[in-house]
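Just one protein chain is left out here, and the rest sit where they should.
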Amino acid sequence: MSDLMIKRLIYSAAITSSLGFGANTVSAEELRFTVWTGSEAHLKMLGEIADSFTATHPDVTVRFDTIPFGDYVQKITLQMAGGNAPDLGWLLENSAPAFVDAGALADVSGTLKSADGYDYADFSQPAMGLWETSDATYGIPFSTSPFLVYYNKSLYDAAGLETPDQRIKDGSWTWEQLKSDAKALRDASSGVWGFETFDGQGYGSRVWHTLIPIIRAYGGSAWEGDSCKLDSPLSVQAVQLFHDMVYADGSTVPPGEQGDFFSGKAALTVTQISRVSKLADATFDWGIAPLPSGPAGDAATVGQAAVVAFAQGKHKELAAEFLAHMTNKENVAKMAAFFPPARKSVLNGDGFLTSNTAVAPEKMAFVAEGIESGSVLPSHQRFPQIEAEARPNFDALWSKNADVAATMKKLCSGISPLL
Amino acid sequence: MSAVRKGPSLSLKAREAITGWLFVSPILTGFLIFFVGPLIAVFYYSTTEWNLLSQQSRFVGMANYVDALTRNETFWDVLVNSLVFAAGLVPLNMAMALGLALALSKSRPGAVFFRTVFFAPVITSAVAWAIIWTFLLQHESGAVNQGLSIFGIDGPNWLHEPDWAMVSVIFTRVLKTVGLNMILYIAALQSIPRDYDEAARIEGASNWEIFRRITWPLLAPTTLVIMVITVVGSLKVFDHIYLMTGGGPQNGTMVLAFYIYEQGFKFFNTGYAAALAVVLFALILLLTIVQMLLKAARK
């Protein structure tokens, strides 16, 4: 239960600094940093990073503001437009192009490259793709986190099914297999679902997270250049598979239902390594496996989030310095406990595989492999508009008799002009 | 005493005028700043293409309107939804309010209790009401469908099928607001003199005749006010949509007020949202004029 006792605006390093410096804190400056996590463990770690910054910048405090994930982009946009921009914040990959294009992010390359011992070249080049241009850097990915399958081992054992871990060894861990496992593990009488979508939000704000991994495993994609590929036969086949899981098999938590993996109400889910923190009090055995493969082989998918400084923030210099501090080697290693890093030295170091005490090293190896081979979720300069256009069409998928091919075709014709 | 107060330079008429302006000046000033000014601004904004994120705007003339009216089919869906919402909510709400008021206007034992019950949602925060009903309307685990299953009815996935979602939102909204209309009707019924009723009864009129010939005509002014309040309330519905459906599924519950908010503040199409606001303004102005004409015709 303590996990729920979340304090929202947790950390103010002011206390420590005022103890040490008394009257000097009159001129204290506060950096406001927006995040979408409310997890006590995450905020404690972030607070420690802020503390170590305060040690060298005694007048500075950092305040972490939690904004719920679903409203995040909208809220910070409103704050910026309202002249109340945060200084720093997390940003998801799909928002990156729109924010860069709008000039909403500060170029921090100067500060980073001149920071002591920063070693900018240490960041893996593919991971930086969305965040830098030839001469500017708009953010540093702090989490390059592959999508993973979490499974309820107790339920697998009780049903006598071969676990995903065992199947990986003989190569039979496929989406078809996941589908049939989910069907077998669905137990309506005890309210246990076979499969839950990403954070249970897989039909709304995270619909891309639900479908893109499957689509890629089947050889499809969202869009290539300016052409929409969501209606390609391969993409349609993948979406059909998921549709069958929800409606033909009835194994997957459908829209409008609750079935939380983390309280034991679903046997399988797709999510990221940071969610391990939710399993601290789990009353069941659980395991982690990579995403299943499909006809097109493995298609690891990576969700990415970066630390950015906002162009309209009130303390741009200081914000850039804090960004440099937060993403230096030491702190990236620290954050690696929850958020798989993009620094090669940390990722390849011995420390990484043992960084997460809740996860065995061989499981962390899945994460490392995923980062290595995975591709980032689709993003676009006009993503907000694309999302607005796509949403009603995605909605149209979620009924028993939906014509998947026709719906995906309509979806594509809607978003094509925007690409 | 009074001779001193009445300054010789000001006539009574001028003094009254000054007092009048003094009395209306607070609301007038605020109204000009926070309503009229913004209203003019929204017309201007609607002629720009304005991205809230980049905060850059350029003049595009009527392009936003052309876009809404000709190119964007969502706009027409939204407009139709708004009208469907009003057309579904207003008659249901008013009929129910009148029915409850007729049943509860006389002070029988129990009447006060039931009035309290039907009015309770009115004083409940709309957000709270919407949240609770979102739970109750879940597909399998929701109380509504569990209740229906007792009677062997397999309830739909209320909030996730476009037509049912609209029905659900209308229904919960009616439950939330019907109490206020009921009280207004009760107040009006109680001000109808008893003897009208009794005189008619002595002449052998049936209940229905009394209602149709006496009560209903006497309620007409109240009915008009309630209709105005309810129609406007239905066109500005925001919280129920935001919390229960988010405009979905398939834009099935996307109404104008919510669409303005999403376009303006979520998808950054601020200029387009302003054009939508102008459309809403025009729609309501039209309704206001119709209502004024109705009122004038009655007199």
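Note that the chains take the letters A and B in the order they are written out, and that residue 1 is the start of every chain.
Here is the rule we go by: contacts are C-beta pairs under 8 Å (C-beta built on N, C-alpha and C of every residue); 3 or more make two chains touch, one makes a residue touch a chain.
The rule is short, and it goes like this: contacts and distances are computed from a predicted model.
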Q. Of the candidate names "Acyl-CoA dehydrogenase", "NADH-quinone oxidoreductase subunit I", "Sugar ABC transporter ATP-binding protein" or "Cell shape-determining protein MreC", which one corresponds to the UniProt protein name of the undepicted chain?
A. "Sugar ABC transporter ATP-binding protein"
Q | Contacting the left-out chain in the complete assembly, out of A:52, A:201, A:345 or A:381 | A | A:201
Q. Given the contact definition stated above, which residue among B:65, B:85 or B:133 touches the chain not shown here?
A. B:133
Q: Consider the whole complex, including the chain that is not shown, and state which of B:120, B:199 or B:293 touches that chain.
A: B:120
Q: Name every residue on chain A in touch with the hidden partner chain.
A: 1, 4-9, 36-39, 42, 65, 68-70, 75, 78-79, 81-84, 191, 199-201, 205, 258, 260, 263-265, 275, 277-278
**Q.** Hidden partner interface residues of chain B, rising order
**A.** 1-2, 5, 13, 15-24, 26-28, 30-31, 33-39, 41-42, 45, 100, 103-104, 108, 110, 112, 114-129, 131-133, 135-136, 138, 141, 143, 146, 175, 183-184, 186-188, 190-191, 221-222, 224-225, 228, 231-232, 235-236, 238-239, 242-243, 256-257, 260-261, 264-265, 270, 273-274, 277-278, 280-281, 284-285, 287-288, 291-292, 295
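By definition in this document, only the chains that are shown with their structure count from here on.
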Q) chain B touches which residues of chain A in the complex? A) 74, 77-78, 80-81, 98-99, 101-104, 191, 204, 254-258, 384-385, 387-388, 391-393, 395-396, 398-399
Q | Of chain B, residues touching chain A in the complex | A | 51-55, 74, 137-141, 157-162, 246, 248-252, 262-263, 265-269
